[in-house]
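Take a look at the structure set out below.
A single protein chain has been removed from this complex, and every other one stays in its place.
Letters A and B mark the chains in the order given here, with residues in each chain numbered from 1 onward.
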Amino acid sequence: MAEGLATAHAEPTSTGLDHRKMGFWAFLGSECMFFGSLIATYMAFKGRSASGPQPHEILNIPLTSISTFVLLMSSLLMVLALAAVQRGDRLGMKLWLFGTPFFGAIFLGFQVYEFVTFVEEGLTLQVNLFGGSFFVLTGFHGAHVSVGVIWLLTLWVMALRNRLTPRDATLVEIAGLYWHFVDIVWIVIFTFVYLLQ
Amino acid sequence: MSTFNPVADLGWRIDTLFTNFIGWTLFILVVVEALLVWVIWSFRDRPGREEPKPVHGHVGLEIGWTLIPVMIVTIISVPTIATIFRTQATPAPNALRIEVTGRQWWWEVRYPELNVVTANEIVVPVGRPVTLELKSADVIHSFWVPRVGGKRDLIGGKVNRLTFTVDTPGTYPGQCAEFCGLSHANMRMLLVAESPEAFDRWVQSKREPSVPPTGVAEGGRAAFMAGGCVACHAIRGLSSGVVGPDLTHFGSRQTIAAGLFANTPENLAAWIKDPPAMKPGARMPKLPLGDEQLSALVVYLGSLK
Partner (left out) sequence: MSRHAGVWSWITTVDHKRIGILYGVSAFVFFLIGGIEAVLIRVQLAFPRDGLIGPEAYNQLFTMHATTMVFLAVMPASSAFFNYIVPLMIGARDVAFPRLNALSFWIFLFGGIFINASFLFGAAPDAGWFGYANLTSKSFSEGANSDFWLLGLLVLGTSSLIAAFNFIVTIINLRAPGMTLMRMPIFAWMTLITQFLIILAFPAVTVGLILLGFDRFIGTNFYNPAEGGNPLLWQHLFWLFGHPEVYILILPAMGIVSEVLPTFSRKPLFGYPVVVYSGILIAFFGFGVWSHHMFTVGLGPVADAAFSIATMLIGIPTGVKIFNWLATLWGGRIRFSTPCNFALGFISMFLIGGLSGIMHASPPVDMQQQDSYFVVAHLHYVLVGGSLAGLFAGIYYWWPKITGRLLDERLGRWNFWLFMIGFNVTFFPMHFLGVMGMPRRIYTYAPNLNWELWNRVSTVGVVVLTLSILAFLLNSVQSLRRGAVATADPWDGRTLEWSVPSPPPVYNFAEIPVVRGRDELWARKQGRRPPVPEPTRAPSEIHLPAPSHYPILVALGIVAVVAGALIHLWVSIVGAIVMVYGAYRFAFEYRSEAHT
């Protein structure tokens, strides 16, 4: 968390890097290990579900490719949002700081649809190891996206009230780091779970 | 139960390596502790001592005291790796296979090639390789008879193997070495090593159903059938329960309740009367048996040799 959203104390740092950015990178390091462990768990149980729905029977690659594309596009919008904040473009920041979480919400919508469909088709957390490891992995990723959506919408509300200035660029950059990270994790999940069966 | 007193090849190999390690570690311990004591003594502050010269480092020393440990590590890793591979080598074709399944809190023992089933006491021939195939029906346990050698875990969904050849007849105690719940401390066993002839005789007698009961023991058998025991215990020719240990030749075992008590009529009666009181968490319930039934049952079980 930031020490106040504003750079209240612009104290010099030993590296010249902003505290919050550095701290956030450390956090992302731990998140890599977190998702790495979840992905390793998924891989450990791959092919070991004796019964219940199997990945090739139930995963809808075309549909998930669309949602993946949407999430990727949201990262582009995030880049635009940061650029807008950096140059003080009020219209731009309102537009892109809404667009990014909006696309994120679409991605989540696809995921909710996917989860509901899977459950209807018999894939639950409990039915087999594929169900358990799939839902835990993608569920935690979805939770991370949700946190990101709320975070970005908060920034959007601040932009709507004309309370975001170029001095807040680091703040938005950190939100961007989070958003891009969550996107990259999704690419890895999509690859290991959907594409490499 | 000392690990320094092995009676099997596995134990000897480990013991040799262990002694090697003790040698090196004692050597390092004595040298470094002596160095520490000497440095403390020589450079303790005394009146008139000069202010020490600030020495920041010495490349040669750093290299030296890095290389020496590297050399020692290299030296001790060679027999380590050799022993790892030797102790986990594929067993000889004539190895006796024994399936041991760990259950809270007892050991199910089967000799698939010999058609023998028992529990908590593993009888093996001296001089012939034995491979234990270790499985678990519930949580993780660990098979450990220290004088035979090291331990191996029993894990659900996995089969582990432990191979050894005992060289001296005798009875060697062991116990579960992976915390497995309430009565982990009470999950014990005996490894009984017999001469090949005595082992063959043992196998012969255990292959067949036990001698039919006579006298009081007949009443005991009736109590066994009527008292609910058949639901969990197998006695060949009589019942085929699998929840508890096979009792076909129960009378010939040295201990009861997985190595907890000597197999005497008094202990057996106390056990049957209230198993959870004797062994916390025991799955065997208190069964409603009258005193007469109980003593007859004890006689019957004792007759199953």
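One rule holds in what follows: a residue touches a chain if its C-beta (ideal position, glycine included) is under 8 Å from a C-beta of that chain, and two chains touch if they have at least 3 such contacts.
Note that the structure is a prediction, hence the values are computed from the model and not measured.
Of the candidate positions B:Trp144, B:Trp202 or B:Phe224, contact with the hidden chain is made by B:Trp144.
Interface with the hidden chain, as seen from chain A, comprises residues 1-9, 13-15, 17, 19, 22-23, 26-27, 29-31, 33-34, 36-38, 41, 44-45, 48-50, 125-126, 128-129, 131-133, 136, 140, 154, 163, 165, 167.
Of the residues in chain B, those that touch the hidden partner chain are 1-4, 13-14, 17-18, 21-22, 25, 28-29, 32-33, 35-36, 39-40, 43-45, 49-58, 61-62, 65-66, 69-70, 73, 76-77, 80-81, 83-85, 87-88, 104, 136, 138-140, 142, 144, 146, 149-153, 155-158, 160-161, 173-186, 188, 259, 280-281.
Assume only the chains that are shown with their structure count from here on.
Per-chain CA centroids place chain A at a distance of 51 Å from chain B.
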